[in-house]
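One chain of protein is taken out of this complex; the other chains stay put.
Letters A, B and C mark the chains in the order given here, with residues in each chain numbered from 1 onward.
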């Protein structure tokens, strides 16, 4: 399990580092919102899921996409705007999707996928499917009215869904306390009548707690479940750089998070040889994915008008 | 005080009864949402206010309009669509307004005035005015996302505003439990960090509790305050009739409310002569208002294009 | 037994829904008050009893999230019909419709499709006023990825709804409160009235009247009035507004030389502007012709009866405008109201 978790964590971290490295070459002409530092939540949650389970993600979801099993080559090609991308170059970094692996897409408009996820969960329940829906969103999304409307409906209909609020304390550069009169997001879900829990970014603990919720749902128990997961974004809101000198936050705020970096932590738990094996395999896979993206063609002009309607 | 309260209660009840009586003649061609049965909340709240205080109301707000001192003649003329109406016949029953008396209008789209009221309260605070904003809305409005967004902003900015949720248990024909996973509306405001209180429709108690909040705000304390007031609509959702045979609610549900009818209760508290005096004066005023409306002209055709822009 | 030659628009909708729900278990209906005794003016009547509360349910007042939920349901393989009792309330759903529903299929490179219908009603009369009387469908025509249909007859109400339900894309289905009272022949079987085909509802040779939604009725009335003056108008019902059948309209104008679009909405950037522009693009250079439009008065809808009457085009004012177009402007001819042209009209109270 440790090895599997490490592989996922390391892979996500390295993919995003590569994205950040390539970015200044202007080969990726798409706004990238890196989740470096936030990998733990994606991995802890997605490891508790099965391939047929469904996730709804956000523009900052390279991590969740990969953790859920999203196709890496298609992702990098999508960032490059290539026709081999997950959306044929018509989505970009903010709209990753991989239906075959249960990834139902990501929106650049904050909060919208929360509403989509409850509809999907309603469908799952109506059709008596046995899979589970998970919806990822940020603390910023909980400022939006649609968040509350969705919590109410999910609780009213007892939907088989798990909400994951990735609370990294900021919406762009605005701290939560400047936007929310009370910072306790989980409490705002709890008033609608659902079990809540506050978690950090300890992958194993996340995995354990999410697994318990999944187990309940899988065995016919009712949802929804709500988890508020504290985490921290290491990079700037959008783009490949750091921005601790911008004035809205101090590096000292980040340091405790960096010290408990889950990627490092899991690395330490493995014996060096096994670790090296994992890392090597990942590096090869990543190199291949970027090569694939580089070598793939841009979509032909005719694609412009293709697929407006199904 | 009892006399004053009774006058207001009796006046509202009688105005609406007259509206209901006239309605079948088709002189009022505007959808009327009567607040018969719900007068207590409007009176208990508005008696605690000063003329310069501001109220935001709903399409079901004949009561609040009158309780706050809205012009009766202008109201009836508005229902009749006459140019002497509060909005020159361009508002109708659902859009009563009387800026001179602090009534900032009413919307037919549920929930919208909540957002408007917080903006007004922000203005009051910024300009260091000493008046207070009160916003009335129904239980149905608390289903809407804008309710939560507004609670958050009001609490974040500590606005001088009092929220009055008139919980009559229904949105049109849909009971609260069919729409809300948890019926406790006040709790949903409380999570944003504001004092809440649950009240019934006892006018004196309402008056006392609202006055206390008003006092706090008036003397420089911070808001917002939230009151959930249970009440009951006696008539159908829209129109002049009863609808206990429609199937969505039973008359027995209404009976306890009718037994504790505040209009009757206050009538009993007065000596018969004083009561008669009050009632006579009100009847004369009402008769005059309907006569005024009857005799007023419809707006001239040119009014159609007048006032699209200020 | 139902008289199939005299089925109401309301019954046509509920029948189409019930038949599609019986035929396809993935069809569901939801929205505020679809399950109460009024049943959205009867259009959802009987559905709850037949299909149960999982497939027919009222919702909280949460237009934004419920629209998003409809999208999610469609992603999951359902065919949701989301109902709004007033089109005006769709303003709360614009983000999900414009930013998500319209874009999902394209933006995800074809991986997801959204078969969903959004039904809503345009209000009119009885002083419903500014916030309950808007025909805002041009917003949806504007955005690629959405289809828009506004059937006028009970026949089309049924056929278009079935077509909309079976479409694999988001379809905005526009009703008009007054049209609910229309009656006409409606076959019992399931049939589709698909996108992209306008209907010539009355043949003529002198001028082409395109009437959208309820204004189709007013155009048919105008045709009668114009006959008094020996003018023979052709009347067209576009039915589907997006995609729009420009061919049929242009072919008619090719014949008549004059187009008057009468919309149930404001003119500016509306469907009437679009149809004028599209026909002009098609015909200019080829022949001489003129294009014109009528719509709501350029104000909010006033509830007082006198002004409310002026707010809308009607058969007489449409005829007067057509007459001016043909005979030169400001002829000041306005036909007298003819009682024989009054079909049943909803008049309130609500």
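Assume a residue touches a chain if its C-beta (ideal position, glycine included) is under 8 Å from a C-beta of that chain, and two chains touch if they have at least 3 such contacts.
Small disclaimer: the values here were computed from a predicted structure and weren't measured.
Student: With the full complex in mind, choose from B:37, B:91, B:140 or B:193 the residue touching the hidden chain.
Tutor: Within the whole complex, the residue contacting the unshown chain is B:91.
Student: Touching the hidden chain in the complete assembly: which of C:55, C:293 or C:321 does that?
Tutor: C:293
Student: Looking at A:35, A:180 or A:262, which residue reaches the missing chain?
Tutor: The missing chain is touched by A:180.
Student: Can you list where subunit B touches the absent chain?
Tutor: Touch set of subunit B with respect to the missing chain: 56, 85-91, 95, 97-99, 104-105, 107, 109, 112-124, 126-127, 145-146, 149-150, 152-153, 156, 306-310.
Student: Even though one chain is hidden, which residues of subunit C still touch it in the full complex?
Tutor: 64, 88-89, 91-92, 94-95, 98-99, 102-103, 106-107, 129-131, 134, 136, 138-139, 141-145, 242, 265-274, 276-278, 280-281, 284-285, 290-293, 298-300, 302
Student: For subunit A, which residues touch the unseen chain?
Tutor: 23, 26, 29-31, 81-82, 85, 89-95, 107-111, 140-141, 143-145, 171-174, 178-180, 238-239, 246-248, 298-299, 301, 303-305, 308
By our rule, only the chains that are shown with their structure count from here on.
Student: How many angstrom lie between the CA centroids of subunit A and subunit B, rounded to a whole number?
Tutor: 46
Student: Report the inter-centroid distance (CA atoms only) between subunit B and subunit C in whole Å.
Tutor: Whole-Å distance between the two chain centres: 36.
Student: What residues in subunit A touch two or more of the other chains?
Tutor: Answer for subunit A, listing residues that touch two or more other chains: 145-146, 149, 152-153, 156.
Student: Would you pick out the residues of subunit C that each touch at least 2 other chains?
Tutor: Only 59-60, 62, 64-65 qualify.
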